[in-house]
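With one protein chain removed, the remaining protein chains of the complex are shown where they sit.
As written, the chain order gives the labels A, B and C, with residue 1 at the start of each chain.
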Amino acid sequence: MKDLLNSEMMPAPTPDLQGEPRRRRPAAWPGWRVARRFPLLNIGMVLAAVVILASLLAPWITPYPEDAGAVIHPDLVLEPPSFAHWFGTDAVGRDVFTRVLFGGRVSIAIVVGVLLISAVIGLSIGLAAGFFGGWLDAILMRVTDVFLAFPALLLAVALAAMLSASAVNAALAIAFTWWPWYARLARGQAASIRRQGYADAAIVLGAGRARLLIRHLLPNASTAVFVQMSLDAAGIILTAATLSYLGLGAQDPIPEWGLMVAQGQPLATTAWWVITFPGLAILVTAVAFNFIGDGLQNVFDPKRGRS
Amino acid sequence: MGVVVLTFLIARLIPGDPAVAYAGPRATAEQLAAVRERFGLDGSLWEQFATYLSGVAHGDLGISLHTKAPVVEDLFRVFPTTLVLVTIALLLAAIVGIPLGAMAAHSRGRLGDLVAKVISILMVSMPVFWLAILLQIIFFSRLGWVPVAGEYDTRLDATSPLYTVIGVPVVDALLTGNWVVFRSTLAHLILPVIAIAAYPIGAVAMVTRGTLLENLGEEHVRMVRALGFPERSVFARFALRPSLNPIIALLALVFAYALTNSFIVESIFNWPGLGNYAVKSIQSLDVPAILGVTLVVALIYVVLNLVVDLVQAVIDPRVR
Amino acid sequence: MMLEVRDLQISYRDQVVASVPTLDLEPGQVLGIAGESGSGKSQTALALMGLTRYANGVVTGSMVLDGRELLTLSPRQWRLVRGRDIAMILQSPRAALNPTMKLGALFSRTLRLHGMTKDQRGPRMVQALAEVVLDAEILDRYPHEISGGQAQRFAIALVAALRVKVLIADEPTSALDVTVQAEVIDVLRNLRDRHGTAIIFISHDLSVIGELADAVMVMRDGAVVEQGSAESVFNQPTQEYTRMLLAAIPVIGGRSR
Partner (left out) sequence: MSDLLTVRGLRLGFGKTEVVHGVDLQVLEGPYGLGVIGESGSGKTTIGRAVLRLHPALAGSITYRGRDVLTMTRVELSAYRREVQLVFQDGDGALDPRMSVQSAIAEPLAIHQTVARGGRRDRVAALLAEVGLGSDLLARYPHELSGGERQRVVIARALALEPKLLVLDEPTSALDVTVQERVLQLIERLREHRSLGYILISHNLAVIDRLSESCVVLYQGAVVERGRTRDLLTTPLHPYTRALRAAVPELGVRRPPSTRMLTVGPPQTSSVLQPAGQGCSYADRCPLAVEVCRSQTPVLREVAGREIACHRAEDSLSL
């Protein structure tokens, strides 16, 4: 147990017998050998793999795949957990286990969609602002500041209320509130890389803007963006679930975790299982992504270990 | 200013006709026109915006469609309650989160660190609505330890009437020395506060750990160790103080987050605050009210940033 | 002999990073430890301060100061040695001062920690600052408001006020400009002359060590390569590595264009 997180301790100075010591710092993905020394990262990756596999394979591994849709089993209403129904059944008799697994597909689709949209928009805007500076930077950053002045969830709620309630619209609303964070991150990265000696060196060697951006900026900013994306995956899961819980996301027959909690809320005192398992699913998925994000942070930047 | 434009656009773009929402589905065309005129909904978007802007400048946010009272009055009524709730939750987050993070930093790389980190991550990964419902079921429905719903037991009004001072029962009771009601308000506060504080506790603990570790690796910490200062004061005085600024910045950020979470928690615990008001405004497409709520939130954000800058300047001379 | 070190070995996770068979120091003596990066010189300094434990390292051997074995001390006992018998100044002088504290507060707290009354502290601080040619007005400043040279002199004033027996100076001038470096060396020499403080002066630069040291120890890859009096090491080095180090120092007028 003593060695649990030992890689985070002060690195022992290892004398290099060939003369000058070579700096040892993890600049690129340091490989699985190092990853194994971060227990939370591993637990996170295993959990995430289980969640993703279970939801992808849901149609084949769930006992009642038809329960993911709009079916009613009047004879099976609110059965407590049993061998036949591991997580019990809901108010219209659908198998909660089946619905929880199918729910993962919705959540994962939302996470992927939101991350793609917001990262692409945010990165382009942020990199451009940090790279070119000047008035473009000023304008872009004022715009993102306005967005950031708002609690993201509130903005998403307002947006989702304005669009018609559906999972896709919820994802769009979240993406719309999320991109400024990437813009700011990318801008900071671009500005700091721009100050590095190698950026100047590239200019002196004749590199144009495009080359500087593609060959130097993007690869060096990618680590921070990567870490941020894994941490954000957790935040998006939570936001998406909250929107659905408020009735602003996926609608009834769709098995969405937040929605399932909302539907189960009035019955929760008597049938605890209808809200417990969907909620646990949200928690476990968010924990998995947070573990991964935190672990990656430690791998890439062991000194800081921000969270 | 940007915030005002954004809120206005969002509110105006919400589909559905607010006049219909106000007058009811069976209203006649004349009735609708009258409503539109009364609320300034008949002009072009620009005219509406201009009217609205001049209103904001004069402290007039229009009249709420669902409470039919001036939005400003509504906000003054509901906001203090939420402010008290969120502030208490954040105090709790600081009181629990900072020591938790400090403990993690102290036992860096050992079991205590891992435990603290897992706790923190669980806290920030918790869906707040689910946590609120669970707390309600476990501690109220099952165990019956604490009451839920509302700010205090209104039956007490008969025996110990509460005098209004600022309109927030817990503060009023404290100020007027009404201890019976005060105890009731505290009991009612416990669960909502825990639900709101969960995320901030985790976030504060993680940031505390990170900045503390960063400072512990600094030369100035090595220097005071070399001067013979005991570990306790190395930690509490020399390492923690320069770490406070990032923690304070985080608290401000988390305040905004907690405020939004309080909306959900308030509706679950039936708490008559800003959140409840906001949820009802959205449901009834109450444009002036929605605008008012968003403006208040944005205003809090601005004030908060100001406070953070001031506090940081006091703590760290480099910021001045 | 005031300080006697025997068979000192410093290791992290079972890997030895520095070993010093013998190191002796008398009052008022300046011992220079020279070595390139990775030579183990800074690790030796940490071990002499009893600070290795905070980096999760292990020290074995023996370190006797005025007849008292230091290595077997408890953390509590060590605290009473640090700041009273041994003190340390570091490479980046401004980073070594707490950024949120006025210099006077740090100074005063340190003296209080080591048992000085309020009445004693004021005059002692002013006197110590005068020794390093700093105005007492500096006590009202924060670290970011002073220069690197001033910060290093302030740190030396702290040490002077504490009247320690041994000062460990880990690359105290490497981050400074040459002219400022000369000031700091003068101040250190003054400290030694006035209070008889023994100094362990650690540097990668043999020529700086030559300005001050009576005895010299050359380290490489965690081991002591050569040690002896300054005259013998500089004038008749016995080891090839020492000769190479000495030859590598660029000298003005050494080779002319």
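Here are some notes:
What we mean here is this: contacts are C-beta pairs under 8 Å (C-beta built on N, C-alpha and C of every residue); 3 or more make two chains touch, one makes a residue touch a chain.
A quick note: this is a predicted structure, and the numbers were derived from the prediction, not measured.
Touch, as defined at the top, links the missing chain to these shown chains in the whole complex: A, C. Of the candidate positions A:117, A:202 or A:267, contact with the unshown chain belongs to A:202. The chain omitted from view is touched by exactly one of C:14, C:119 or C:137, namely C:137. When the omitted chain is restored, the residue from C:25, C:48 or C:206 that touches it is C:206.
Touching the omitted chain from chain C are residues 36-37, 132-135, 137-138, 141, 145-147, 150, 153, 177-179, 181-183, 185-187, 189, 204-208, 210-211, 234-235, 244-257. By the touch definition given at the top, chain A reaches the unshown chain through residues 16, 19-25, 27-28, 196-198, 200-208, 211, 215-216, 219-220.
Quick note on the criterion: only the chains that are shown with their structure count from here on.
Common neighbours of chain A and chain C, listed by label, are B. With centres computed as the average of Cα coordinates, no chain lies farther from chain B than C. Taking A-B and B-C together, the pair of chains sharing more C-beta contacts is A-B. Chain B and chain C have centres, each the mean of its CA atoms, that are 52 Å apart. In chain A, the residues that reach two or more other chains under the touch definition are 6, 9-10.
Within the complex, the chain A residues that touch chain B are 1-2, 4-6, 8-10, 39-40, 142-143, 145-147, 149-151, 153-155, 157-159, 161-162, 164, 234, 238, 241-242, 245-246, 258, 261-262, 265, 268-269, 272, 275-276, 278-279, 282-283, 286-287, 290-291, 294, 303-307.
For chain C in complex with chain B, the touching residues are 49, 51, 54, 75-76, 79-84, 87-88, 90-92, 95-101, 106, 110, 113-114, 142, 144, 155, 158, 162. By the touch rule above, chain B contacts chain A in their complex via residues 2-3, 6, 10-11, 13-15, 108-111, 113-114, 117-118, 120-122, 124-130, 133-134, 137, 141, 206-207, 209-210, 213-214, 217, 256-257, 259-261, 263-264, 279, 282, 290, 294, 297-298, 301-302.
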